[in-house]
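Would you mind keeping the following structure in view while I ask a few things?
Every protein chain of the complex appears in place save one, which is left out.
Now for chain A:
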Amino acid sequence: MTVPYEHLREDFKILQQHVNDEPLVYLDNAATTQKPEAVLKALETYYHTSNANVHRGVHTLAERATTQYEGAREKVRRFINAPSTAEVLFTRGTTTSLNWVARSLGDLIIEEGDEIVISFMEHHSNIIPWQQLAKRKGAKLKYIELTDDGKLDMDDAREKITEQTKIVSLVHVSNVLGVVNPIRELTDYVHDKGGVMVVDGAQAVPHMPVDVQALDADFYAFSGHKMMAPTGIGVLYGKRKWLEKMEPLEFGGEMIDFVELQDSTWKELPWKFEAGTPNIAGAIGLGAAIDYLENIGMREIMNHEQNLVAYLMPKLEEIEGLTLFGPKKASDRTGVISFNIDGVHPHDVATAMDMEGVAVRAGHHCAQPLMNYLNQPATARASFYLYNTVAEADKFVDALKATKEFFLHGLD
C-alpha cells in the first residue's frame, strides 16, 4: 500500500479548500502542480532580503541575488546529474527549451533532405518547432508509430531512424498516455546512426529520478511549474560539445563579453544563452522546489504514484464503457490516466467531475496528432502527484461512476 502522504498536504494551503461545496481533489498535475509553502516562502524571502539584478553589481544585494541564482543552477545540475553548470540553461519552460534547440541546433546541423524523427505521442511543443525547422530547411519530419497499448513501436523506431536522421526528439513520459519511454535504449540507437538525441522531460523530471548522463541524451528539457516551482522558469540541459558550437537566439545585456560598434563576443556557457535579466525569483523557487522534492526522495515519489495507479487501474477497468489509454501495467507508466466514457463527451465529464470537487482536464492536451492517431476528438485526463491520496483516488472513481450514471440515465 502507498506511503501515508496525508501529512504533506499541510504544506499546500490551496488543497485545503472546497470547490462547489466539495473538498477539492486536484487531479490536473500534468497541466501544472501546486506549490508548497517552502517554495512560496523562498520567493518571499528572496524579495524581502536579496532582490537585485544578477551578474552586474558589486553591492551586497547584487552579490546575494547572484549567489542564490547560481546556487539554484547548481541545485538543478545536481538534481539531474549534469556534468557541469555550464550545461544547465535557465529558460521560460520546456516549450522555450525545445524551441531553442530546434532553432539553434537546427540552424547548425540540418540541411536540405535531412531527416528529423519524432513520434505520434508528442506534445505540440515537441512537434511544431521541428515542423518549422523542416519547412525552413527543406528537411523531412518523420513520426514513430505507437503500439496498441500506447507504447513507442520500437521496431518502427529502428526503421524510421536512419543514417539520414540528424535529430531525434522524443518525450520521456507522455502527457496523455503516461507511458515511460526507454530513452537510453533509443539514445544509443540514435547515436549509432550518428544523430542527436533531444528529450522532452516535462512529465518525467517531476515524477521520477532523472540522470541525464545515464540517459546520455544530448539535450533534455523540462519546466519548473510542473514540479512545484513557479511558472515562467524551466531548464535546457545540453551537452557542452553542442552548446559551445550553437549560436545564442537572443542578444542583449547579460550574455555579452565585449561589445564593439560592428561586432560583439559572447560570454561563456551557460550565460551566452541567457540574454536580459533572467527570472531570478523563478530560478530560486525552482531550487526550493528541488529541495522539497529531494527531501521526500524522487524514488519515493515515483513509488507513491505507481502505487496509486496500481490501486486505481483495477477499479477503473471494472467500470463498463470506460476506455483507458496507455499501458495498463503500473510499472510502465506514471500517474497520468487518460480515459473516455462511451457516449459521454470528455468536456461534459470534466464539468460533472468539477461539481464533485474533482479537477480533471478535458480536451486534446496539446497533442492533436495523438488524438487523431487514437481516433478520439478529445479525452478526459486525471493526473496524480505526490500529495494525492488513496481517499482521493476513491473519490475520483466514485465521481466517475456518478458522472456516467448521470449522463446515461439521469438523476434518480
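Side notes on the structure shown:
Just so it is clear, contacts are C-beta pairs under 8 Å (C-beta built on N, C-alpha and C of every residue); 3 or more make two chains touch, one makes a residue touch a chain; residues count from 1.
Simple rule for what comes next: contacts and distances are computed from a predicted model.
Of the candidates "3-phenylpropionate/cinnamic acid dioxygenase, small subunit", "Manganese catalase family protein", "Carbon monoxide dehydrogenase large chain" or "Nitrogen fixation protein NifU", the chain left out of this view carries the UniProt protein name "Nitrogen fixation protein NifU".
For the chain left out of this panel, the touching residue among A:E63, A:D107, A:D153 or A:D348 is A:D348.
Considering A:Q203, A:N340 or A:T403, the position touching the chain not shown turns out to be A:T403 (whole complex).
Among A:T32, A:Q164, A:T231 or A:Q368, the one in contact with the hidden chain is A:Q368.
Although one chain is not displayed, chain A still touches it through residues 20-22, 344-348, 351-352, 355-357, 362-364, 368, 371, 377-378, 402-403, 406-407, 410-411.
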